[in-house]
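A single protein chain has been omitted from the complex, and every remaining protein chain is retained in its original position.
Order of writing sets the labels: A and B. Residues in every chain begin at 1.
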Amino acid sequence: MAFLEIDGLRKRFGSVEILKGIDLDLEKGGFLVLVGPSGCGKSTLLNTIAGLETITEGEIRVDGRTINDLHPSKRDIAMVFQSYALYPNMTVAGNIAFGMEMRGVPAQERQKAIDKVAKVLQIGHLLQRKPSQLSGGQRQRVAMGRALVRDPKLFLFDEPLSNLDAKLRVDMRIEIKRLHATTGTTIVYVTHDQIEAMTLATKIAVMRDGEVQQFGTPAEIYNNPTNLFVADFMGSPAMNLIPATIGGNGNALSVVLQREAREPISLALADAPTGLSAFHSKPIIFGVRPEALTDPEGAERNASNIATADCHIEVVEPAGSDTFAVTNLGGKAVVARLRADANIQPGTSTPLAFNLTKAVFFDPATENRIL
Amino acid sequence: MSVIATPARQSTGGISARTVNRILIYSLLALFALFYLMPLFVMLVTSFKTMDEIQSGNMLALPQAPTFEPWLKAWGETCVGLTCAGIKGYFWNSIKMVVPAVLISTLLGALNGYVLTKWRFRGHTLVFGLMLFACFIPFQSVLLPMATILGSLGRFGVTLRNATGFSFGLGNPTVNLVFVHVVYGLGFTTLFFRNYYEAFPTELVKAAQVDGASFFQIFRRIMLPNSMPIFVVTVIYQFTNIWNDFLFASAYAGTGDAMPMTVALNNVVNTSTGVVEYNVNMAAAMIAALPTLLVYVVAGRYFVRGLMAGAVKG
């Protein structure tokens, strides 16, 4: 039995169904990230776990106990909000202690708890300030402090980093990861940023329009996306999704990519998924991540199935650590990720290596993965 | 947003068109300032003049021998109807009516705004709409039923007093006016707080819920401490309106000792027995104006905000 279990959860606002039957579970000490585009229902789902929204249908259990009708303060949770939601009229210390005050914890104990949390988060010098006198990063820390001090069974984070600038965001991300590692608490974390999802999670739920599209470990989600939406949403730069057809014969299938004003490329597939033979001569979507499309010297040494083809390079984007090259296949711009020192010119043709071990195929009609 | 930002074109006469323009604008503005100030100015100077000076002199002239006599007389001696004890009693009547009415209506408005934004329920817009519309009704359409009800409550108060020796405020005109002003001020105070709390971050309320604060604890510890500006706006708006009210005051306390200031002043001014003492009238008017004028001078910014909030719904 998992620590957090969500069964058939539905949420309606009036007649609009926002959550359409969510099933998730998370082991104790796990880090579940809910990721998806804005408006897909992540915050609503988190709020139902917190008890800030009622549930229309379904059940939420923590540690085996149904908490559907429990008041938020009775659920033994703590929550960090996107806007931090610090009480503007109270000092940092007052903010951190408010929950304890409400529970009638004596002042002395409150002070001890505040000091402890302040030390962990290094906000001791801020305790007497008002939230308006803090920087964005400091507010974020205080918000975390307010959550930490409760020592809850379950931490809930709603896009806690999205109001920070890029550098602080990375710092705080690491800090959250460290906190999770050292305290071993269970966390449910909402973000629309797939990098945060990949770096933090032990489990990811990719959501869209109130439904979970895929639920699994970061590696599963990244390498084996179940449908076009997940493939497209996770990863940066995004996976190349190229319209193609299946050619070849019998056991030796190949994927055929159209090119502008030149004959098509045909890539032989050594170990194609079994479902693919049904798509012979039919259109499919060929998915290949930029890092699986490289200069031949940079290709993965131990990959079993690498095919090379000449491609016309349209744009070159040196990004410092890598160089991205854009070519056109199947009528779409396709991004390849080359080594930083790859000598490559726009307007010329260059051989590119396709790592077909990492390639995935989708049925354009259902948008699902072909297995 | 300003428009006169284009570089001035130099006219041949030596004075630029821009300068002429500016002079024109400032003169117009000054002229209108005089127009708006004139009544207050006339009241002020006249209240310091003797009757002789008023009859012989110019109404716009400054007093030649300023005297406080009219103010003292207005405060302590002038006749309101048949009693000649000045307006001081009526001034206190107004205070006794305004303070509780403002406090109660503001507090209720704050609670209503809190519920209507942070604890929404089905039909909250309809409830708010009905309360809001009440701001706009001509009070003539409720004047009579209210008079009838206050009359019966008064009679009930007499019965109560006969039975228990205490009327519980029933039938007391000041209590009646407090009640009336609370009832018909609720729409405004609710509107002010609703619009303010609408923009108040809901996440704070959620955080407090997670922290275990109850409905009233959230209101007292989170909402109220962060509502100072709208409190000031509402209190000033209600204070000004209730202090200045004439319709309810004359309908429900139009005679007798419980008259509020406005009614008393109207009586002073319209008393037609003997010589009209304009200086005393003006002094009485100034005294009646002082509280709101003071509030306006001290916190005019908030007063304007209140007017705007009452005018433009959010």
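Convention: a contact is a pair of C-beta atoms (placed from the backbone, for glycine too) under 8 Å apart; a residue touches a chain by one contact, two chains touch by 3 or more.
To be clear about the criterion, contacts and distances are computed from a predicted model.
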Between "Cytochrome bc1 complex Rieske iron-sulfur subunit", "Sarcosine oxidase subunit alpha", "Dihydrothymine dehydrogenase" or "ABC transporter permease", choose the name on the UniProt record of the chain that's been left out.
"ABC transporter permease"
Missing-chain contact among B:146, B:204 or B:258 belongs to B:146
Listed residues A:28, A:71 or A:125, member touching the removed chain
A:71
Sort through B:60, B:158 or B:228 and give me the one touching the missing partner chain.
B:60
For chain B, which residues touch the unseen chain?
1-6, 25-26, 28-29, 32-33, 35-40, 42-43, 46, 58-60, 108, 111-112, 115-116, 119, 121, 125, 127-134, 136-146, 148, 183-184, 186-187, 190, 214-215, 240, 243-247, 251, 262, 265-266, 269-270, 278, 281-282, 285-286, 288-289, 292-293, 295-297, 300, 303-304, 307-308, 311-313
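The rule is simple: only the chains that are shown with their structure count from here on.
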Could you tell me the distance, in whole angstrom, between the mean C-alpha positions of chain A and chain B?
57
Could you list, by residue number, the parts of chain A that touch chain B in their complex?
47, 50-52, 71-74, 77-79, 81-83, 85, 87-89, 98-99, 102-103, 146
Could you list, by residue number, the parts of chain B that touch chain A in their complex?
201, 203-204, 206-213, 217, 221-222, 225-226
